[in-house]
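Omission of a single protein chain aside, the complex is shown with its protein chains in their original locations.
Labels run A and B following the written order; every chain starts at residue 1.
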Amino acid sequence: MTSASREKKERGWFKEEFGNPERRMAYYMVLPAVLIIVVIAFFPVLYGVVLSFTDSTVTAFGSFVGLENYVEMFQDPDFLVGLSNTVIFTVVSVTLEFIFGLGIALAVNRAFRGRGLVRAAILVPWAFPTVISAVMWRLMFQPGIGIFQYVAQSIGIISGPVLSDPTLLLIAAILIDVWKTTPFMALLLLAGLQVIPGEVYEAARVDGANVYQRFFRITLPLLKGAILVAVLFRTLDAYRIYDLFYAFGAKELQSLSTYVYEGVRISQLQFGPGNAAAVFIFVTAFLIALFFIKVLGMRTSTEE
Amino acid sequence: MASATAAGKGTGRRSLNMVLFYVFVAIFVFVSVFPLLWVFKMSIVTKTELFATPPTILPQDLSGDSWSTVLGDSTFQRALINSSIISGVTTVICLFFGSIAAYAIARMRFRFKGTVMTLILAISFFPGVAIIAPLFIQFTAVGIIDTYAAVIITDTVFALPLTIWLLVAFFRELPVDLEDAAKVDGATTIQAFRKVIVPLAAPGVFTTAILTFIFAWNEFLFANTFLFDESTQPVTVVIPNFATIYTVDYGSQAAASVVVTVPLVILVLIFQRRIVSGLTAGAVKG
Partner (left out) sequence: MIERREQKLGMPTGRGYSRRDFLKVGGAGLAGAALLGTAGCGGGGAGSGKLIFSMSSPVPTFDALLNKFSKQNKGEIEATLREMPANSSTHYDKLTTEFQAGGGDIDVIGGDVIWAIQFAAQGYIQDLSDDFPESEQEKFLPGPISAMIYEDAIYGIPWFTDAGLIYYRKDLLEKAGFSGPPETWDELKEMALKTAKDTGTKNGFVFQGMNYEGGVCNGCEFIWTHGGEVLSEVTGGEVVIDSSEAVAGLETYASMVADGVAPEAVANYDETTSEPVFGAGDAVFLRDWPGYYGLLGIPTKDGGYPNLKPEQVGIAPIPVAEPGMQSYSALGGWNQFVNAATDSQEEAVTFAKFMIATEQEKSLALDGGLRPTRKALYEDPDLQEASPVIELAKEIIFSNAKSRPVNEYYGDISLELAEQFNNVLTGDTSPQEAAETLQQSLSDIMEQAD
């Protein structure tokens, strides 16, 4: 696009956008999805943001208090623990899920005997109902009756109940989440791999490229789009982790979202900081996404 | 695919690679499946053995009680139907609106693409637990509380971002002149779409379909809050109720979990075949 045509665009952009039938069609196509999201989510998100600046309680709408809730939140040790747990959890689990997911996707992408069954088996963790998952895992780590607690203790890597130690709990939660969500990553990456035409590899082999070169020069770049989407969404999900920490850790494991939940649903006095934390999650998640888009070069449109 | 045929050649080194490969695969399969096997074991042993210290590896006292409780429970049966309806409709709606929007974003020209994409993504920034109360108020005002609609709409809203972003990524990978090339070969526009674009995008479409279905199937928070009675509640809400005020029937919950997981996996197995066959339609030739 030359600067001349760009100027022309800016001057008459409204007509250009909505006067052009093709453009209008594009907007129509995008409209339903955007509309659903905005209509449903707009009010609740706005509600939460407004509440975070007031001293409201669950029942009564309060008065404007500026940044008081945020200050209280940042000084609350529970919040800080939740923040650190969440960040560690997100970074470690997403990294592991990516590595294992990519490995599985590459493995399953080849043709080998039993591939169909392997693909089905790999998906089991993701299909397992989340609401029971945390409860079952808690039983598996329960001192005395839990198989994992028993094995780990027998091997000697831990000495006390996992469920009582915040660090061990976090590690266990990370492992459980990696178990559960690697299939998600693997599935996305597999789909990405399947779109790469076989001819590209053939051509490269003919040119004399070895396995590593093929992987790093062909596979990874062509997979970049799928990788970035997968990693971005996993990061956002991990950042908002709630069910796993709450049900598995039974209040011993704090995350940003459990902090929000306690503030907004259980406690009466932490309602303000709870909402502030929700907004905090919102803003920081936005920054994370921005990072992915701008810095990691995730493209949002076809316009180069 | 190329590397697979290469590995088929039988030098000693290649055989070692194959063995390592199978070991690697076997480990992953075992790790993935073991907890389900353990939960299955929980569902077929007596309560006494369930709480045995130390835990037994192989089941010893078998009991069919958990399974008979679960399979005979009409609430659970109804819940399976509810889950299927909610997940199915969510997936269809999501795919429909999602793929239309993704296609427009990926292949058509208009301004504000970045804004639109970010707006769609924005719902993924907000923790579900924080907006549950205002959502409830909204839906009560509109009168759809205690209907499938409330949960389907919410699930769609939360599944759309991934659907759209993923499909955009896939549609964008398709060569720019694909439609043109097909038409040069004599296809009409519609044929071009059906025979060229759709099969190539199939992996992405089916993958999002699977992921959306499973997401809606496992969703708990919204279903629990918006649905009041058994006629609409899905399995995620019903399973924890295999409990009384005083005890929790872990055995039945374990059995129910197995009942709920295995069909999902089979469903996915069926769909995954379609991903592969979509590719071998031989769409891209030169």
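To be clear about the criterion, contacts are C-beta pairs under 8 Å (C-beta built on N, C-alpha and C of every residue); 3 or more make two chains touch, one makes a residue touch a chain.
If you're wondering where the values come from, they're calculated on a predicted model, not measured in any experiment.
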{"item": "Residue touching the undisplayed chain, where the options are A:M73, A:L123 or A:L163", "value": "A:L163"}
{"item": "Selected from A:S52, A:N69, A:N109 or A:Q142 as touching the chain missing from the view", "value": "A:Q142"}
{"item": "Options B:V23, B:I57 or B:V176, residue touching the unrepresented chain", "value": "B:V176"}
{"item": "Touching residue (missing chain; options B:S83, B:S99 or B:S124)", "value": "B:S99"}
{"item": "Sites on subunit A contacted by the missing partner chain, in the whole complex", "value": "21-22, 25-26, 29, 58-59, 139, 142-145, 160-161, 163-164, 250-252, 262, 265-270"}
{"item": "Contact footprint on subunit B, counting only the chain that is left out", "value": "46-48, 50-53, 63, 65, 69, 85, 88-89, 92-93, 95-96, 99-100, 107-109, 132-133, 136-137, 140, 143-149, 152, 176-177, 179-180, 183, 189-190, 193-194, 197-198, 224-225, 227-232, 237, 240-250"}
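Rule of thumb we're sticking to: only the chains that are shown with their structure count from here on.
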{"item": "Geometric centre distance via CA averages, subunit B-subunit A, whole Å", "value": "15"}
{"item": "Partner subunit B, residues of subunit A touching it in the complex", "value": "13, 17, 22-23, 25-27, 29-30, 32-34, 36-38, 40-41, 43-45, 47-48, 100, 103-104, 107, 109-112, 116, 118-133, 135-137, 139-140, 144-147, 150, 179, 183-184, 187-188, 190-192, 194-195, 197-199, 201-202, 205, 211, 214, 222, 225-226, 228-229, 232-233, 236-237, 240, 242-243, 256-257, 260-261, 264-265, 274-275, 278, 281-283, 285-286, 289, 293, 299-303"}
{"item": "Residues on subunit B engaged by subunit A in the complex (per definition of touch)", "value": "1-4, 6-7, 21-22, 24-25, 28-29, 31-33, 35-36, 38-39, 42, 50-55, 57, 97-98, 100-101, 103-114, 116-131, 133-135, 138, 153-154, 156-157, 160-162, 164-166, 168-170, 172-173, 200, 203-204, 206-207, 210-211, 214, 217-218, 220, 235-236, 239-240, 250, 253-254, 256-257, 260-261, 264-266, 268-269, 272-273, 275-276, 279, 284"}
